[in-house]
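Structure, as C-alpha cells:
Only one protein chain is missing from this complex, and each of the others stays in its spot.
For clarity, chains are labelled A and B in written order, and residue numbers in each chain start from 1.
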Amino acid sequence: MEAMTTLAWAFDALLGLGLLWLAWRALACPDLFKAIVLFVAFGLFMALAWVRLAALDVALAEAAIGAGLTGALLMAALARLGAD
Amino acid sequence: MLPLILALAAGLGYTVLSLPEQVQGLQGAVADQLEKSGVTNPVTAVLLNFRGYDTLLEMVVLLLALLGVWSLGAQPEVRTESDSGPVLDILTRLLVPVLVLVAAYLLWAGAHAPGGAFQAGAVLGAAGVLWILTCGRLQHGLARLPLRIALVAGVATFMAVAALALQTGRQLLEYPPAQAGSLILLIEVIATVSIGLTLATLFLGVEPTDKE
Partner (left out) sequence: MSIPFLYALVGIGLFCLGLHALIVHDHLLRKILAINVMGSGVFLVLVALARRGGDSPPDPVPHAMVITGIVVAVSATALALSLMLKVKAATGRAELPDKDGG
C-alpha cells in the first residue's frame, strides 16, 4: 500500500501547513472579526489533526469546546467591545 | 525578537526530534487494568477512574472561572430579545432538541466508544448558548437557587463518591470494581448537566437574574 502511505503523508503535510498558515493569518489579521473567524477555522483543522493522531475523544472535545464555545465567547466579547 | 523566537523554535525542534522513535507509553498499563475500571474506553477510564482527581479539579476550575466572571460585575449589554430574527428562532427550535439528544448519546457512548462527560457537556453548552441568544431568560424563581445547585451538583457528586470511597476504608476516589461502572455513569450524568450549564453561563457573562 505504498500509494496509501504517500497519500496519508501528503495529507498530514497539507494539514500541518494549513494549521500553521491559518494560525499565522488569524494572529496577523488587522480586522478582529476576521481574526476570530480564522481562529474558529483553525480550531476545526485542529479537530482534523486529532483524528489523524487517533485521538477521537480529544477531537470531539476540541470541535465542541475549542472551536465552538471559544468562538462564541470571542464573538460575544468582540460585540461588547464595540458596543460603546 | 524574531531571532530569539526562531532560536527557541530550533532548540525545541531539535529536542523533539532527538526523542526516541518508538516508545511504549502507558497504554499497556491502562489496558491491563481496564476491566477493573468499569468502562471499556481507555480515555474515559483514565479520565474518570485512574486520574479522577485531575477531572475533579478541572470541574472546580470551571466553577472558579465562573465565579471570577460573575464577580467582575455587569458587562455592556449588547443583545436584546428583539434582535433575534426568524432564522435564528427556527434554527434554535430545530437544533436544541437535536443537541440534547446528541449530548445524551455522547454521554452514554463514552463508556465504550469515543465520547464522555466533557464532550456531552460541551454540546449541552452549545444548546444553552443558542437558547441564550434567542430567549435568554429563565422562569421566575429558577435563576437564583436552582441554577446554583445545578452548577455545583457535578463537583458535589464527584466529591461525595470520593468521600464514600474513603468511608468504606479505601483510598480517596478508589471505586469498588463491582460498582465502578455505575458510579462512573452517575458522576458523568450529573457532571454533564453541570458542565453544560457552566459553559452556557460563562457565555452569558453576568449573573442571570429573573426577568418578568
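As a convention for this text, a residue touches a chain if its C-beta (ideal position, glycine included) is under 8 Å from a C-beta of that chain, and two chains touch if they have at least 3 such contacts.
None of these values were measured; they are calculated from a predicted model.
Here one chain is not drawn; of B:Val46, B:Ala180 or B:Leu197, the residue touching it is B:Val46.
Contact between chain B and the unshown chain involves residues 1-2, 5-6, 8-9, 12-13, 16-17, 19-28, 30-31, 42-43, 45-47, 50-51, 54-55, 58, 61-62, 64-66, 68-69, 72-73, 75-76, 116, 118, 195, 199, 202-203, 205. For chain A, the residues in touch with the chain missing from this view are 8-9, 12-13, 16, 19-20, 23-24, 26-28, 32, 35-36, 39, 42-43, 46, 49-50, 52-55, 57-58, 61-62, 65-66, 69-70, 73-74, 76-78, 80-81.
Criterion: only the chains that are shown with their structure count from here on.
We define each chain's centre as the mean of its Cα atoms; on that basis chain A and chain B are separated by 20 Å.
Those residues of chain A whose C-beta lies close enough to touch chain B in the complex are 56-57, 59-61, 64-65, 68-69, 72-73, 76, 79-80, 83-84. By the touch rule above, chain B contacts chain A in their complex via residues 41, 43-44, 75-79, 106, 114-116, 118-119, 122-123, 125-126, 129, 199, 202-203, 205.
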